[in-house]
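Here the complex is missing a single protein chain, while all its other protein chains stay put.
For chain A:
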Amino acid sequence: MRVLAAMSGGVDSAVAAARAVDAGHDVVGVHLALSAKPGTLRTGARGCCTVEDAHDARRAADLLGIPFYVWDFAERFTQDVIEDFVAEYSAGRTPNPCLRCNERIKFEALLDKALALGFDAVCTGHYARLSVVDGRPQLRRSADAGKDQSYVLASLTSEQLRHSLFPLGDSTKTEVRAEAAERGLAVAEKPDSHDICFIPDGNTRKFLTDRLGEQPGVLVDDETGEVLGEHSGVHGFTVGQRKGLGIQAPAPSGRPRYVLALEPVTGTVRVGGAERLSVDQIVASRPVWPSGEVLGGIAGPVECVAQVRAHGGTSPAVAELVGDQLHVRLREPLQGVAPGQAVALYRPDRTAGDLVLGSATITTTR
C-alpha cells in the first residue's frame, strides 16, 4: 500500500511510521503544521507543532529513509478545532478537541488529501487496535489500557477507518519507547504530550476569556433557586467542577458544591451537591458506527460499556437507538457528564480488546 504517515515529532508516530515501512508499505512522512505562528522550541510536555517538533519528525523520517514534507493545515485546524472548541464552550458544552482533530483534520482533511494524491491509507501513532473482518472495520481498545485512545477514534466512520493504520495497537508505551531506542530514533525519550496542544500554558479558562471576553452571570443553587454569587462567563466552568466557583457562603449541609449545569443563554451556572451530579441516563446525537453496523448489528437494546471521557468514566450500560438519537442507560451512575462530550460504547472482550460499537455526542443527561 501507499501509506501517508502523520508524524508529529513524537515517539509514537515515529515508531508507527517505522512499522509501516517494515510491513513493506511505500511510506511518505508528513508533519502537519497546525499553528499559524509556531513556537521555536518545545517546553516540556505541553504544546505541539513547534519548529522543534517538525525537526524531530524530519529526523525520524531521515532515519527511516522515507520522503518527508510539512503540510499546512493551520487554517483548517483553526476553523474546525480551535473555533469549534471556543464555540462549544460558549454554548455551555464541553468539547473534546483531540477527538474533533481526529474527526476533521487527521482522518478527514489529511485523509481526503492523501487519497486524492494516490495514497491508500493514513498511518498514525494512536494506541488502538484496528482490523477489518468480513469487510467491516473493527476498532478495539489498545493492548496498553493506560494509553488506550480508542475513545478519541470512536467517532470515525467505517470509511475513514478503512483507510487508517494504527500500527501501535498491540503494543504498550514501554515497548514502543524501547523499540524507538533500539531503532536509534532520537525521540525515544521525548516526554508524552498532555493537555490541549493549542493551549500551551494549560490555562483553558484564560484562553477562553481572551477569546470570548467577560459575559457576567450568576451562580444559582439548583435546589432552592437562591443566587449564590456572580461569575464572568459560563465558559469558565465545566460540569462536575468543584474548585474555583467563587461562592463565599458554604452550603447549609456543609458539603461541597459542584457545577451541575450551564445555561449560556441566561448566563446561569447551576450548582449543587455531588448527589445531584450523578447521571444515569444519557441522550446523544449524531451517532457514528465504526463497523458500519448500528450498535454492532444487534437490534433493540444492547448491553455494553459506556465511556464518557478519554480516560476513565466507564459504566456498564444499555444502549438503544431511538430515531436518530442514542439513548444510554447507565447501570452505575457517572459524575461530571457534560453535554458536548462524546459517549463511546464498547462490547467487552478481554482477549481481543473491547470492541467499539459506536459513539455519539451527548446532548442531555439525567
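Methods note: a contact is a pair of C-beta atoms (placed from the backbone, for glycine too) under 8 Å apart; a residue touches a chain by one contact, two chains touch by 3 or more; residues count from 1.
We take it that contacts and distances are computed from a predicted model.
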item	value
Undisplayed chain, where the name is taken from the UniProt record, one of "4Fe-4S dicluster domain-containing protein", "Cell division protein FtsX", "Amino acid ABC transporter permease" or "Cysteine desulfurase"	"Cysteine desulfurase"
Residue of A:V27, A:A60 or A:A109 in touch with the missing chain, whole complex considered	A:A109
Selected from A:S232, A:S278 or A:T363 as touching the chain missing from the view	A:T363
Candidate in contact with the missing chain, chosen from A:G24, A:G65 or A:G118	A:G118
Missing-chain contacts mapped onto chain A	28, 31, 33, 38, 50-51, 54, 58, 67, 69-72, 74, 76, 79-80, 84, 87, 91, 104, 108-109, 112-113, 115-118, 285, 363-364
